[in-house]
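Removed from the display is one protein chain of the complex; every other protein chain stays in position.
Chain IDs A, B and C follow the sequence of writing; residue 1 opens each chain.
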């Protein structure tokens, strides 16, 4: 299949819809001012072919897509012990809900809701410099330097009362070991990372390669771990719309409110789409359409 | 791969654990008296090969596995309109919970929790004789007569206060069109159906064949519909353990409290395991182990 | 104090507002067709003085005010044992909510929410003919025959899906001993009773007389029990507005969606107001205003 042609065709098909519907995330200025009318798409196959089209090299705020890499760092460092404080089930509640934490004694449902990613970050902070390790992992996976957006991190920290509440709530149940401050500092910095579609398609490459680094071939995760991350992405990776993604797209995905979505076609390729305008579930509106088109044209649904 | 040898090996490996752990469902006498120390496994490939081992031809109460076939009948009859009253997202709550229904105005989260299956059954009851159509579908799919267990259906009706509450609660929101009585009568009869592992592996065959009937080749569902059923099974098919199934097994599954689990390997085969003793989530304890072994040995995880 | 003059003045003051705001309960035809522009008020002092004004002798559907008398029958018959299956705390949720029942294993918060009154009625049905005993109690307390409104009872039964759900849900937790049918039949009949303000002011008389029957002087309840019923009325008697009633009126009250409200001034008098149009909490809009005026003019707040 000529992926380059396909991606260009998707870009052409969606161009008339650019900026027409959906809402750019507006809770911090740095996100609110991103022009809505942008769309990029990029993929990298298991064996290293790449294709990309549209605004595929424009960096954007990866936001919750960072949860994928925080989880990867946690699984690398702790293996099965990571799961002692974090569940693996869909939550059925909004990504920033506190309700379930109260009835479940501060144990978050999965690592892809905010509470879960904060709990993962707490474990990382216990082990090493979580901010440096995150940049190190991504820089290695992309083959080029990746950096935080300090303005975004500062804005998240200044307005992130819900996340501060989540962290303190878990700490009140004894589920956070470190001071809340450094944990949230790392968490907010992870969310602020800027990457392009092409960089993310490369960085996620180990997830379609049985855990192997896209360039060096070393094991980023074991095969089993890589498949498990894919399973978590499919069941929990796209906020309240995981069922809808599985139903319509049928691929493991992880989205962020910056408008990016990373998708994995196991044993074949990784894919990243980006368009800043979100639909009501917090996922990129055109990103979802593009993934549905891609899955429909290629027949790559895991189902 | 020699599936017959593999299934026999799984049976041999699990035999020492038979009846050692887990609890047989005990809420009605007909289920409570099923001997725990039974285990069966059967599969049928896309192209019609079959393999089975253990108690693979012993009929058991399919219980919630019937929700898979009720959904199939609903999708056949109503297409997209079915989704006007039923969601497609994981619920994050127990299968028989009423809590979410209250905050979501009587619309069940998905067709595999009790409320969702009752809502599907209501739609069927509006269209035709839901009991007869269910037996008709299963008899056609298996190539041999399938029947209700009237004792089980009567016991479910006599003790099913939670389900009666669910149906009336949805009706109080205007989400059930028919009288609650006939809807629950059909629902309880569907749950009471007795089938063996081999029969279920055959009956589910259309789910690995792009919707094609396992014998006649006619479309039971469209290809897209069949893939969507698989997606729903993976995200919502195993009560509160959907994340755990995806994580450990990586296949679309639908379980029942009778101890059966149907699994789909898309484009390859359908599989059914059965062992009556359940773990805390209501899924068959040895069934889950068997599926994990099968997925591990064959590498068929969708991830 | 000249109560007759006061009540007439309240009627005159509120007359311009009759039928101007609020909504008559519309969930069954027999309630929906009650003309909104009616208002009655009546009181009876401990020592037998009576005063009444406006539509004070017009019978109306007492609805949830019957919960007061069902509780009285239960306390008479069972004493402290009644509280084994029913709590005494405010619920913080709507009167017909199922949510709290799920987390509290089918034990209703108090006898004045629907679930609690159904649970009380179940205990009555175990002991005697609950319908006949209710009419017997009210006929004795009023000194004249009191009857059910069969049309209302039938309508409640035909449309009471939420109450049927509540009863079955409690039964699923083993909290209802009898078949749900007869329990709800009694409950719906109790709600259908028709009485006037004057009759209710008389019937509730024992609550301001240390439990003594308003005419015969025999103990309907013990002094302690009567004071406890008053306490329950104040904390739980007016749906979600118990705090608002305590804050603005300061008297134990029990309201019904027929627009009636019974209030107790301990050791002084009982009072009943009625006006069919309800505010958002389900309490009579003008009834609340009248009670606030009465409490303001007489200084009878218990606080």
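Here is the rule we use: a contact is a pair of C-beta atoms (placed from the backbone, for glycine too) under 8 Å apart; a residue touches a chain by one contact, two chains touch by 3 or more.
Fair warning: this is a prediction, and the values are worked out from it, not measured in the lab.
Undergrad: Taking the complete complex into account, tell me which visible chains touch the one left out.
TA: When the full complex is considered, the omitted chain touches A, C.
Undergrad: If the hidden chain were put back, which of C:110, C:178, C:196 or C:283 would touch it?
TA: Candidates C:110, C:178, C:196 or C:283; residue touching the omitted chain: C:110.
Undergrad: Looking at the whole complex, which of C:82, C:180, C:234 or C:290 touches the chain that is not displayed?
TA: Checking each option in C:82, C:180, C:234 or C:290, the one touching the absent chain turns out to be C:234.
Undergrad: Given the full complex, what residues of chain C touch the hidden partner chain?
TA: Those residues of chain C that touch the unshown chain are 87-93, 100, 109-110, 227-228, 230-232, 234-236, 240-244, 246-247, 250, 252, 266, 301-303.
Undergrad: What is the set of chain A residues that contact the non-displayed chain in the whole complex?
TA: 97-99, 102, 161-162, 164-169, 171-172, 180
Assume only the chains that are shown with their structure count from here on.
Undergrad: Where the centres are mean C-alpha positions, what is the separation of chain B from chain C, in Å?
TA: Using C-alpha averages as centres, the distance is 47 Å.
Undergrad: Quick one: chain A and chain B, Cα centre-to-centre, how many Å?
TA: The separation of the two C-alpha centroids amounts to 32 Å.
Undergrad: In whole angstrom, what separates the CA-based centres of chain A and chain C?
TA: 55
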